[in-house]
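Apart from one protein chain that is not included, each protein chain of the complex appears where it belongs.
Here is subunit A:
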Amino acid sequence: MAKADAPKSFQEIILRLMSYWASKGCAVLQPYDMEVGAGTFHPATTLRALGSKPWAAAYVQPSRRPTDGRYGENPNRLQHYYQYQVLIKPSPPDLQDLYLGSLRAIGIDTELHDIRFVEDDWESPTLGAWGLGWEVWCDGMEVSQFTYFQQVGGHDCKPVSGELTYGLERLAMYVLGIDHVMDMPYNDPSAPIALKYGDVFRQTEQEYSRWNFDVADTDMLLKHFEDAEAECERILASPDTDDAGRKIVMAHPAYDQCIKASHLFNLLDARGVISVTERQAYIGRVRALAKKCADAFVQTEAGGAAAGDAA
């Protein structure tokens, strides 16, 4: 892909996606400041997909999947990686074309490559969410996930949001022609201090892989899971009105606890202390929280409740 307009580094691909989606009218947000398993968990997606208010946002979300840790040795598996996420509500009729435009923006020539939309229905049992869409293939390689949200937190999505998720490392490796993620230029290779992905992340992959798999204190994790669950329920059980008589439904603080519980579950899972049967029960507990948070969010102004109700 050695073309004149080809990006030279991982960060350049991110920057190009940023400016492309900004030019298409998306609010460019920053990552959510909590540990999450995927960009979908960002409240800018999970919560904003709910209710009637229009929304358009794009952001990078650092994502953690403890079980995918490979001590930095696997060419494309990481326990910490980046997702690029776009959410537009209602989904515009030309969303596929907009998406293809973003591929061109990062240097994929659609005249030379084979881009395909292959059925892949998305479901998040922990978020009580599902949608229909595709995985997008570029020359047989999955480069994005394309989903029309139908339900989140047990609520029907009306209007429907269109969600795009790019696995940034994999996409960038493809665009830059790199075989091992750690060899990928993070910044411009001709910069005075050229850094590779491995310079930034190899050591942390090792450290976290060890902690995730062998060291994390499972009793503590379990306790934290239960604490987060309890706090989430407690927040949502609080009266809608505070002592000063203001109506403030605390959907986001509660949802933070739901995110926490979800990540703690992932950590417990990586430690191998959750049996197959228990798994379903834990997922069900997180889903119950997500559903309650969704119930709370739709009571708020951002969730589309009438101003009178939410004020």
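Just so we're on the same page, a contact is a pair of C-beta atoms (placed from the backbone, for glycine too) under 8 Å apart; a residue touches a chain by one contact, two chains touch by 3 or more; residues count from 1.
Just so we're on the same page, contacts and distances are computed from a predicted model.
A.B. asks: One chain is missing here; what is its name in UniProt, given the choices "Methyltransferase type 11 domain-containing protein", "Monovalent cation/H+ antiporter subunit A", "Phosphonate ABC transporter, permease protein PhnE" or "Glycine--tRNA ligase beta subunit"?
C.D. replies: Protein name of the absent chain (UniProt record): "Glycine--tRNA ligase beta subunit".
A.B. asks: Just name the one of A:76, A:218 or A:299 that touches the chain not displayed here.
C.D. replies: Counting the whole complex, the residue in contact with the absent chain is A:76.
A.B. asks: Check each of A:22, A:118 or A:194 against the chain that is not shown and name the one that touches it.
C.D. replies: Selected residue, touching the omitted chain: A:118.
A.B. asks: Can you tell me which of A:160, A:182 or A:289 touches the chain that was removed from the display?
C.D. replies: Considering the complete complex, A:160 is the one touching the chain left out.
A.B. asks: Which one touches the absent chain: A:31, A:62, A:92 or A:304?
C.D. replies: Only one listed residue reaches the unshown chain, and that is A:92.
A.B. asks: Which candidate, A:6, A:29 or A:141, sits in contact with the chain we can't see?
C.D. replies: Only one of A:6, A:29 or A:141 touches the chain omitted from view, namely A:141.
A.B. asks: Could you list which residues of subunit A touch the chain missing from the display?
C.D. replies: Within subunit A, the residues touching the omitted chain are 75-76, 90-93, 96, 110-119, 121, 131-134, 138-141, 148, 150, 157-160, 162, 174, 179, 275-277.
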